[in-house]
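Take a look at this one; I'll ask things after.
Shown here: the complex without one of its protein chains, the others still in place.
Letters A, B and C name the chains as they come in the text, with residue numbers starting at 1 for each one.
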Amino acid sequence: MEYLIHIAIIISIYSILSLGLNLILGYTGQLSLTHAAFFGIGAYAIAIGETKFHLNFFLALLIGIVVAGLLAIIIGIFLGRFRRDIYALASLGTNVILFSIFLNWTNLTRGPLGIPGIRRPEIFGFIFQSNFSFLLLCAFFSYLTYTILHRLLKTPFGLTLKAIREDEDVLSSFGYKVKTIKTTAFVISAIFTAIAGRLLASYITFIDPSTFDFNESIYFLSVVIIGGLADLRGSILGTIILVILPEALRFLGLPSDLAANLRQILYGLALIMMILFRPQGFLGKYKM
Amino acid sequence: MDKKIRVGIFAVAIMVILSGCAQTNIDQSKKENLKIGVVAPLTGEMATWGESVRGGAEIAVDEINSTGGVNGQKIDLIFEDNFACDKTASVNAINKLIKMNNSKINLMTCSGAVLATAPITEQAKTIMMVPGGSTAAIAEAGDYVFRTTISDDIQAKNLSKFIADSMKIKRIAIIYVNNDYGVGFFNNLSTEISTNGGQIVKSEKYSPEDTEFRTQLTNIKNTSPDALIIICYGKEGGTIAKQARELGIRVQLIGTDNFGTNEVATAGGQAVDGAIFSTEGIDMEQPRTKHLIDAYTQKYNHVPPVDYVVADTYDAIRLLADAISARGYNPDGIKDYLYGVKDYAGASGVITMNSNGDAFKPTQIRQIRNGKLVNYQN
Amino acid sequence: MFAQILTNSLIAGSVYAIMAISFSLVYSSTKFFNMAHGMIAVVGGYLVLTLTKLLGLGAIPSIILGIISTGLCGVIIHFIVFEPLKKRQSSSTTLLVASLGVMIIIQAIISILFTSQFKTLGANYNLGNIYTIASATFTEINLVTIISALSIFAFLIIIFKYTRFGKIVRALNDSEEVATIVGIDTKKTIRYLIFIGSAIAGVAGILTGYDTGLEPTMGMRLLLKGIVATIIGGTNSLGGALIGAYFLASVENFGIWKLSGEWKDAIALGLLIIFLVFRPRGIIRK
Partner (left out) sequence: MNALTTTKLTKHFAGTKALDELCLEFEHRKITGLIGPNGSGKTTLINIISNFLQADSGEYTIHEDAKLNSDLSQTNQPKFSRTFQNVRLFDQMTVLDNIILVLNDKNFTNLFVNDNRLEKKATNILKKIGLRESAHKLAGELSYGQRKLLEIGRVLASNSQLILLDEPFAGLFPQMIETVKKHINTLKLHGKTVILIEHNIQLIRELCDRVTVLNCGKSLASGETTTTLSQPEVLGAYLGK
């Protein structure tokens, strides 16, 4: 039972991230490969906030959101100039650069040594020490993300995001400020990704740069694509599948070296099969 | 629309049932066996480490089980991949081992993974044995955390003393990998070298997946050091040595435990001939070590990629087996037994556990001579 | 000192150049960033490894055979995954994501077949002869790399300028629709281009195999530098790819010389971003 709680925590943390990424990938149609870096910004904000300045979780959360938001504005404006695969490459570039900063700005992030000893969040004296209480916190945050995004996508803003995915130029000929809309969507998505990073950092209690390189971005990309583009429930389903799939393989008792590589093949195959035969993913509405 | 949702939920349901039933049958059939979990990087760049850990563990358990196991109970190894030392995957693996397989003793590799999973094993009061993870920070990771690999600071102290006293080398250049192992070892080494009167004329960093070191080595060549220390994480050590020789750096090459592996010997070839490296007390002529290396080569028909990790894992399992036979399969008993280990003659040298649960072993200086790892005679 | 850094850039630049030329060939014909292209180079290296070490063929025949079969491998993968997607007019983003899936699969298959252990193509490596010109040293394999980079470039320029096939390719580059209207069998021409591009990528994999050895995870690294070089140089010209490669290698090496080693990737991607912002069509504007 305890193990299922642990898996549920990982699922709810990753679903916050895949919901945020779906806003950019599924709704606005921008292939961003830099979200692992924002995942890292969230994690490092809390780690540095707690270990260096001894802030409590929620204060560090606020500062982290501001930092992630400002950086997202700069990167969002920069990425807004590109389209399609050039956008993907530019975002890959930003991820590598942010990763190098995590790795080499040693006096801030302790570089490759990482930051251990991140405490569990605490509010008015209550510490989320037990896994079950932490699960409630994560579930609350993922529910919050779901409702905010759900309501946001009902507004005209949500409509314009889908129109950007379809035909950006025609939309701007209607008089919309397309660049501002794209940047705002990127900032919102980055903030949710940072929140997910923060929760993971306080759960795993130790972070170092290796979890935030662009291979992770590719993993999150396939979570959203397999789950379903432009459908919030699809992202949650995608997260469940791609967290449980490698774990389920552990139980099949395959010879350990084959099992490990099998996981990679399954995950690559799922990506290709999805794009060939069901481009909108399980529950998605937008065919890529 | 609803058809799709049903399909999605149905797929998830199968997954959960699958994991549930698979788990239960693990319990029934092997009720009486002792479970030891092993978390290692079986895929990705670190796979050679993972394979060494798997080899060392399997050979040890085969030997123990062939002699009837521990007090008649056979040992069962449960391998988990942590996807090239990924923290979240290690936490997933340790949670599964402790809570689903309720295995009270687990092996963990990669320093980052150890630091991320130590709080979980501490809380669950289960033993964590670390065969490969040498950063100093692990010493205070917890009282249920033990290491058969020696901490970097011990190795750095002995190596710099050896360089200063018996090799009489003063001007030293260092090139080291930019990850937790490399940076940690470099910090220890630089303090130790200056205390022993040595001087670091140039230090250069490189990123772990890099294969092109010519420019860093050119910088080093320019400061004409007396010796070049290579702190590498894997096979790139051989490529660094090769490129150094190609650039005309003829000085003595000195490596750390990760440099002294067969992989580096093959990658470096002639370039690493004569290079010395510090490692744990693996003494090739020592019967236990020789027997282990031959068993590995015979079982997997290739030479162990990182032999000191194979030896550390082998000793880890052996020590745990002795602890279980003495105190039974309960973590607290095993904990006290392990803290009391003194002068245990293992395949990786003579082990004494200190108060932090770190193995203290004499380090040894060894040499690579025409592709073989041999003991050093000057 | 300066001469040595220049030589280092020349050596590194040549590998980037071969990757960039092969990538720009594939990119100009398929019009999307094929992230699996790096793995094609790795496949080339491992094919030659199997031919030499396991089947005991001589070096030269196995290299030639290796290059040809890598080319075929590229065409087969394009046929299975990317042609159906192109028939469905999928966007370049979709094709890119599919290529990520292909990359992951190839990497897993190679690590199952060859384990992730270090493999080198050089026999039991002896240092080989080292040359020194004006205090800059480099080895035989470096010389071979530089020469093959320049000769591949020259070979392609001759084909594209003076042969009928070259004219067809140039027409195809301008616009695929016009080419089809004029009666060029674009599907076949694209397959030829992918064959040549993948074969050249195989050369890059083989040369790296002889110089610094083979591992399944090196594909992405090779490819990333190739893509950056192609964009900096100009995506639709081979000359651009060559110049971009040597420019990238020199900025990287001189950058590390001044800064320090761990910033290499950040310098390369920083350069990519500077070019994407200020000169998106690269050095050679067509």
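FYI, contacts are C-beta pairs under 8 Å (C-beta built on N, C-alpha and C of every residue); 3 or more make two chains touch, one makes a residue touch a chain.
This structure is a prediction, so every number in the text was calculated from the model and none was measured.
K.L.:
Considering the entire complex, write down the shown chains that touch the omitted one.
P.N.:
A
K.L.:
Looking at the full complex, which residue from A:Leu159, A:Leu252 or A:Met273 touches the chain that isn't shown here?
P.N.:
Residue touching the chain left out of view: A:Leu159.
K.L.:
Residues of chain A in contact with the chain that isn't shown?
P.N.:
For chain A, the residues touching the absent chain are 152, 154-157, 159-160, 162-163, 165-167, 169-171, 173-177, 180-181, 285-287.
What we mean here is this: only the chains that are shown with their structure count from here on.
K.L.:
Taking each chain's centre as the mean position of its Cα atoms, how many Å separate chain A from chain C?
P.N.:
Their C-alpha centroids are separated by 32 Å.
K.L.:
Counting only residues that touch at least 2 other chains, which ones in chain C make the list?
P.N.:
108, 111, 115, 262, 265
K.L.:
If I count partner chains per residue in chain A, which residues reach a count of at least 2?
P.N.:
Where chain A meets two or more other chains at a single residue, that happens at 103-104, 257, 261, 264.
K.L.:
Within the complex, which stretch of chain A touches chain C?
P.N.:
These residues of chain A touch chain C: 29, 31, 78, 81-82, 84-86, 88-90, 92-94, 96-97, 100-101, 103-104, 218, 221-222, 225, 257-258, 261-262, 264-265, 267-272, 275-276, 279, 288.
K.L.:
Which positions of chain C touch chain B when the two form their complex?
P.N.:
1, 4-5, 8, 11-12, 108, 111, 115-118, 120, 122, 124-127, 130, 132, 137-139, 208, 212-213, 215, 217-218, 221, 253, 256-257, 260-262, 264-265
K.L.:
Hey, which residues of chain B end up touching chain C in the complex?
P.N.:
43-45, 47-48, 51, 175, 178, 204-207, 209-216, 218-219, 221-222, 234-235, 238-239, 242, 245-248, 263, 266-271, 302, 305, 371
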